[in-house]
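Heads up, one of the protein chains got dropped from this complex, but the rest are sitting where they should.
What follows is chain A.
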Amino acid sequence: MKTNIRVALVGNPNTGKSTLFNILTGLNQKIGNFPGVTVDKKTGFCTLPDGRTAEIIDLPGTYSIYPKSKDESIVFSVLADKSKGMVPDLVVVILDASNLKRNLLLYTQVADLKIPVVVALNMVDVSDKAGIKINIDLFAKKLGVPVVPISARKNTGIDKLKSAIAFANSVPLQQDTIDIESIAPGIIAQIKGEMQVENPYIALQLAHQHETLSYLSAAESDRIEQLEREHSFHSQKAQATETIARYNFINDLLYDTVKKAETAHDETISNKIDKILTHKVFGFVIFFAILLFIFQAIFSWSEYPMSLIENLFIWLQAGAAKILPAGPLSSLIIDGVLAGLSGVLVFIPQIAILFALISILEDTGYMSRVTFMMDKVMRKVGLNGKSVVPLIGGFACAVPSIMSTRTIENWKDRMITIMVTPLVACSARLPVYTLLISLVVPNRNVWWIFNMKGLALTAMYVLSIFSAIIVAFVMKFILKARERGYFIMELPVYRMPRWKNVIFTMYDRSKTFVLQAGKVIIAVSVILWVMKSYGPGDRFAQIDKQYAQPQYTKTMTPDSLSKVIASEKLENSYAGVFGHVIEPVIKPLGFDWKIGIALISSFAAREVFVGTMATIYSVEGDADKMQSVQQKMHEAKNPQTGEPVFTLAVAFSLMMFYAFAMQCASTVAVVYRETKDWRWPAAQFAYMTALAYTASFIVYHWLK
């Protein structure tokens, strides 16, 4: 799309920046990467009142231009790096009107970079109610920039903001906020001269951030280092001086423009909620009740839509079997692609429910209370209160959760969080657990309300959290700390969840899951189908020849004969041969070669398990009757003993394997991307596989 103006959105976390971004761009947005770094770059397009199109870039929320985490470091680069042509024409700084003082710090920093600025004063409705009177005209005059009062939640003032963007000056007109040169006169002057930087604040930031800025050359960075020594520049002292100067400016500004009603320490609603939700006893009770509710919801709410999807696929497969001529192609479509697809799509309801509930917890501000309550415990085991969010997010998917560890400033805390997050029972394990639990756990209620299947699933989830905590505790002693950890964090006021946002997240995540998992599953299904339909050498021909002999054709019905042939062929196919090769290794865990095939193909992605099972057991199913995977597995018998294959011991041993093993190519890739070192994902893969094997072994022999 051709754009006429590039606009960056900048603001503190919890100021409604993402809501504003969604309103401005609608669903017309995409997620990419900033060049050279793995920070998500959300961009979208917005039509302005004068007919031009603005490209809107949503920069990560930050309290200051001094980065404390990986995500935040992108903000200064985008605003100052002129070399890549990414610098926006205009910055919209979004300020929370009910919390102006702290919000203004970032404004003064951005304003001093001398890019044209428009201020969006959000939540004016909230600040009005709190008795905060802002003289907006005077405020705008003192800053020298347009100030537009808006309410992103209530969708008011947006048109005015759009016209302010359209008619913004192309030159920066904002007032200077503080005297920057006086902070570090010598070094600022020299950097300005040597590096052709006009702006004194950019020069000062180069001195502060040169080690982490990717756009500086090594020579430039070394030269700045040298200058720092010459001028005895102390980064933290300079920053302290600057911050104090900025707050002096802000206090003067607010003194003139904002009048607060005298309601001294009025008990706010948020405070009352906090009294209960972070209460000594109720706090934890409520937290665990919420977790239990989530798991029960995943199981019970999804039952009906899941059976609908399942039946739809059975119907599709039956229909395809009628229409398509029998042969390898129809078998590929029915037993390969359709079986594999139904294995993924059937879990959309559960994944959607999980993502919706997690996004509600984040949106309301409850998640940061969980962080607050859990910090002490988490610190004991080598983590950080902030690790709670990736760990809970890990229930949905390890990939975005590992990316969200970027908010953890401390290197060691972050690494341990990355290492243990894949242990948390993600949504891809859900299909495997659901299938196996419904096979072996009776559908009964205990204590009236708790369904036994739901309890078994909850147990798997609790186990996953405990294992993550224990592994973290061990790693605490292995890894060496690089810097001090700290926990200085805003507790945002409680808000109602934005339902549109929840629905959008639910839709977006489910779509991503289906597309990503779908690709892998179809690929694996096709490969698997090929491997099970063809065998090495002339084995298949020999089987056909053997069963064509009269002693078989005369004594057996054609139906049972074709079943025997099919299962002989499966055993002699490439997949069967391969399964037999690994069988000795997995036999101690209670698995046969068929499960072995599923196990190995699941190393691409766990959810492949269900599709693989469907493909492998489709051989034994009744040709006239399309059955669900569950029925097929239920009827599976051990050919030697005639006993069912999936006993309690085997099912739980399998679940243990899936609970601990690193069977996810995407996670391996993202861990590499986040750590930039192959040894991390390698170590993770190794320890998780070892854990998986041990746990399965113990559980199988215990339950057998």
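We adopt the following convention: a contact is a pair of C-beta atoms (placed from the backbone, for glycine too) under 8 Å apart; a residue touches a chain by one contact, two chains touch by 3 or more; residues count from 1.
Definition applied: contacts and distances are computed from a predicted model.
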Legend entry - Undepicted complex member, UniProt protein name, chosen from "Ferrous iron transport protein A", "Peptidase", "Sn-glycerol-3-phosphate ABC transporter ATP-binding protein UgpC" or "TonB-dependent receptor": "Ferrous iron transport protein A"
Legend entry - Omitted-chain contact residue, chosen from A:P88, A:G283 or A:P349: A:G283
Legend entry - Full-complex contact with the absent chain, from A:S77, A:N99 or A:T257: A:N99
Inset, instruction - With the full complex in mind, choose from A:I244, A:V446 or A:V585 the residue touching the hidden chain. - result: A:I244
Legend entry - Option from A:D50, A:E490, A:D544 or A:D559 whose C-beta touches the chain left out: A:E490
Legend entry - Sole contact to the chain not displayed, among A:R6, A:R52, A:K68 or A:K563: A:K68
Legend entry - Touch list for chain A against the chain that is not drawn: 63-64, 66, 68, 98-102, 105, 236-237, 239-240, 243-244, 247, 265, 271, 274-275, 278-281, 283-284, 368, 372-373, 375-377, 385, 484, 486-493
